[in-house]
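Have a look at this one.
All protein chains but one are shown in place.
As written, the chains take the letters A and B, and residue 1 is the first residue of each chain.
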Amino acid sequence: MSTFVNNAWYVAGWDREVTETPRARMFLNQPVVLFRTPDGKPVALEDRCCHRHYPLSKGKCVGDTIQCGYHGLRFDADGKCVEIPGQDMIPKNARVRSYPTVEKYGWVWIWMGDPALADLSLIPNWWWCEHKDWAFIKPDLLYINCNYELVTDNLLDVTHLAYVHLTSIGTSAITDFPINTSRDGDKVRMTRWVIDRPAPPMYQKFGQFPGNADRCQMVEFVPPAFCVNFAQVADTGTGAPEGQSGTRRIEIMALSAPTPETETSTHYFFGFVRNFGIHDDELHKMVQTNFTNVFKEDVDVLNSQQQRMTQMPNAPEIDIKVDGPPNLARLVVKRMKAAEAQTKAPIESAAE
Amino acid sequence: MSTFVNNAWYVAGWDREVTETPRARMFLNQPVVLFRTPDGKPVALEDRCCHRHYPLSKGKCVGDTIQCGYHGLRFDADGKCVEIPGQDMIPKNARVRSYPTVEKYGWVWIWMGDPALADLSLIPNWWWCEHKDWAFIKPDLLYINCNYELVTDNLLDVTHLAYVHLTSIGTSAITDFPINTSRDGDKVRMTRWVIDRPAPPMYQKFGQFPGNADRCQMVEFVPPAFCVNFAQVADTGTGAPEGQSGTRRIEIMALSAPTPETETSTHYFFGFVRNFGIHDDELHKMVQTNFTNVFKEDVDVLNSQQQRMTQMPNAPEIDIKVDGPPNLARLVVKRMKAAEAQTKAPIESAAE
Partner (left out) sequence: MSTFVNNAWYVAGWDREVTETPRARMFLNQPVVLFRTPDGKPVALEDRCCHRHYPLSKGKCVGDTIQCGYHGLRFDADGKCVEIPGQDMIPKNARVRSYPTVEKYGWVWIWMGDPALADLSLIPNWWWCEHKDWAFIKPDLLYINCNYELVTDNLLDVTHLAYVHLTSIGTSAITDFPINTSRDGDKVRMTRWVIDRPAPPMYQKFGQFPGNADRCQMVEFVPPAFCVNFAQVADTGTGAPEGQSGTRRIEIMALSAPTPETETSTHYFFGFVRNFGIHDDELHKMVQTNFTNVFKEDVDVLNSQQQRMTQMPNAPEIDIKVDGPPNLARLVVKRMKAAEAQTKAPIESAAE
């Protein structure tokens, strides 16, 4: 059974990162070169010339093709070799693997599994990114030396806010309130309301609440690796938990798309959408800086956690109550991997 | 058979290193967190939260406990989990391994094996550290990329002084004089008298001998890893070798306690005691600096030696005369390991 879910979309890069200058990036242990053709189409190919293994990413874009920097072989967007300098005949097996790509929400998405199964509806529905009432913040990705499922664990667990993010978005009051876990098909949702407590420092800075606040934390997981972390903070006593609308509140969501690089490293793509001060550039920068810093606090934790796990691979572990949502998500992913393992070698057959 | 003697005391840190700020250090391949409770007791726990493997050393001390920096679990000095945020019930297996510790001679000692066997009398008797007629110099530890037994080899071999330490404590005259090896139970002792020769540069600096000197080198090894390197330098012809007292002489001892980190790395703790100029601060600093530099010369040698041994693990080796004491010490350690291997899994049973 593979460590990864292959038949799924993953974020390969920000649209700004995929240009006519080839970029090397590894996904699911496979080296990939990303580039963009003159007509704007993003392309993802195996980053290895089929001739002598030189990385195509070290070459350059020539028209619609990428040219190997060693002997000049050129490959089109389908991975087919279209030119071999010094000879007319191009062997049938002169090709590299091509990966389906699509642009959505400012990201280039890649399908690492069987191309025949690439289904656009499997990209999570993050409509806020494209909606006029929401501002979309697009920070640079972070690199984490951990397995991608540790990122999911982290995102589906709001308890660590009180410890890892105490000075930013956490408060020690969090753990006094119960969490609610639910499942909708393969989606896992975790909800917690923190009632009548001071807003955490960063939300207070944005919301300027005169007194205590009611705060909703909701995380929705879409397999294999996507999470929306929703935070709503409202003046306490104004009915927010009961669904009252029209009260003063701020809403912000972190959208997470961690892409496995290897079993123990992850390209962490993420963005933020908010529905307050959406035309306020200064606020925009402040939110971007502050929340990216929050994520960097997690990166430090995840690096250390993976390091210890790698050192002691068979150490036992115990579960606690707040592990409900992450454990449910892991179960969903495990089942996806098992189902994928039952189909016959989906990747290899795709490569032929 | 383990690479290490588990049922033994090792130095875990200087007392000044073990504070209410947790410190991570690995001993015998096991990650350990060291901290001190408010009442001054040094604590050593497994440096891995039993929940999700985050290093406890990344957390903080809270009262008598250490709190995990990820989800806030707290552990007492026995390694028992005493708080899990968000739930009242604490599972019976919510615990991490706790290691016996004791403070002696300015060091915190740790017992890595079966706690039931931890016997304080096994700590070497280095009474000079606590005696008013001796001054105790406590340099920071050195880190060596070598197996700890190579340190013992080095300490029990005084021939290398003529090559590694020629400009400090060695003289090329050393190898003209025979060594005497003796054994007292598990202790190994090596003695050599160098008669009527110039004192080596560093001793000459301290002793200001008008002419040649008689010099005694004695090393006593206490398994699994402790050595006292005793040096006595006296005016020649004053009967020092025959045991005459009252002659002008200087005596200094290096106390070595190398603690294995892994099979190929060692925390090298050491100190010096001397019986001359014991209230002379300037001398104190000079001796500390000079002798620590001597030890750094050994560190360079040991790093290179281990590097070659790792590269060529099965290379043959020959023994020479001066290997008598180190080989005897290795034999003692080998027997200790074999005896330990015969007891049933002492560490695992201790952890339950």
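Basically, contacts are C-beta pairs under 8 Å (C-beta built on N, C-alpha and C of every residue); 3 or more make two chains touch, one makes a residue touch a chain.
Note that the structure is a prediction, hence the values are computed from the model and not measured.
One of B:47, B:76, B:114 or B:157 touches the chain omitted from the figure, and that residue is B:157. The residue from A:72, A:115 or A:239 that touches the chain not shown here is A:72. Residue-wise, the contact with the chain that is not shown comes from A:94, picked out of A:11, A:45, A:94 or A:250.
The hidden chain makes contact, of the residues A:23, A:41 or A:58, with A:58. Hidden from this view is one chain, which touches subunit B at 153, 157, 159-160, 162-164, 175, 178-179, 301, 304-305, 307-309, 311-312, 315-322. Residues of subunit A that touch the chain left out of the display are 31, 47-48, 50-55, 58-59, 67-73, 84-87, 91, 93-94.
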